[in-house]
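Down below is the structure, laid out as structure tokens.
The complex appears here without one of its protein chains, the remainder shown in place.
What follows is chain A.
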Amino acid sequence: MATLEVEALRKSFGGVQAVRGVSFAVQPGEMLALIGPNGAGKSTCFNMLNGQLRPDAGRVRLLGQDITGLAPRRVWRLGVGRTFQITATFGSMTVLENVQMALLSHHRRLGQLWTPVSRMDRAPAEALLARLGMAAQASRPCGILAYGDLKRVELAIALANEPKLLLMDEPTAGMAPQERVGLMALTAGIARERGIAVLFTEHDMDVVFSHADRILVLDRGALIAEGAPAAVRADPRVREVYLGSGATQGGH
């Protein structure tokens, strides 16, 4: 069974049709890239998948269960982790504490009033950070972290949920090119090892073509191509709207 199935998803803001009838599926262990120019509707799609936005129409199914319109915190409970295009972490906590919070939430221990956080879920949080190359930053406050490092913290937070589905909106923005490839290779490794379905957006075409198993191309809210990297690269429509514009790396 597919981890995520999306059916005819639609969303408009006032007059702007941001997403117009998008359908696709992600399999366990698969790296699926969602690409398209700025304003194509990628982030809007992500926001509808984890419940941040309610779709105007369409269905979202996680492991066969309909999760359309569920609140983000319920979607998280069902095993979805996400990172944001504009990072959101807890600025008054250290990197380690941020990850501990995600672990504590995953273990449903956030209501506890007595034991200090410093003594809970410390080891697994440290292990997770070590895996993502963030061990040295563990005790630094998130409020003063470099942008690229914040992206890694977000990934650690998402992974702490032992997710079945990982949603990553521009996970490598703000990183040096070398770092980008490294992080996505790491993500792909973890995803395959644990059978996590990964949906990600990315502006760096090197990253996309070297790490995606499959690619979706979104243009003005509609899917215009879907398939293996080689096929998508060759698709004339894609070349026209996206690659042809010369923008292989752009803003966010």
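Here is the rule we go by: a residue touches a chain if its C-beta (ideal position, glycine included) is under 8 Å from a C-beta of that chain, and two chains touch if they have at least 3 such contacts; residues count from 1.
The rule we apply is simple: contacts and distances are computed from a predicted model.
Peer 1: Hey, which one's the missing chain according to UniProt: "Light-independent protochlorophyllide reductase subunit N", "ABC transporter permease", "2-oxoglutarate ferredoxin oxidoreductase subunit alpha" or "Carbon-monoxide dehydrogenase large subunit"?
Peer 2: From the choices "Light-independent protochlorophyllide reductase subunit N", "ABC transporter permease", "2-oxoglutarate ferredoxin oxidoreductase subunit alpha" or "Carbon-monoxide dehydrogenase large subunit", the unshown chain carries the UniProt name "ABC transporter permease".
Peer 1: Which of A:4, A:48, A:129 or A:142 touches the chain that is not shown?
Peer 2: Once the missing chain is taken into account, the touching residue is A:142.
Peer 1: For the chain left out of this view, which of A:97, A:202 or A:219 touches it?
Peer 2: The single option touching the absent chain is A:97.
Peer 1: Extract the touching residues of chain A with respect to the undisplayed chain.
Peer 2: Spelled out for chain A, the touching residues are 50, 52, 71-73, 76-77, 82, 84, 86-94, 97, 100-102, 104-106, 109-118, 120, 141-143, 145, 150, 157, 161.
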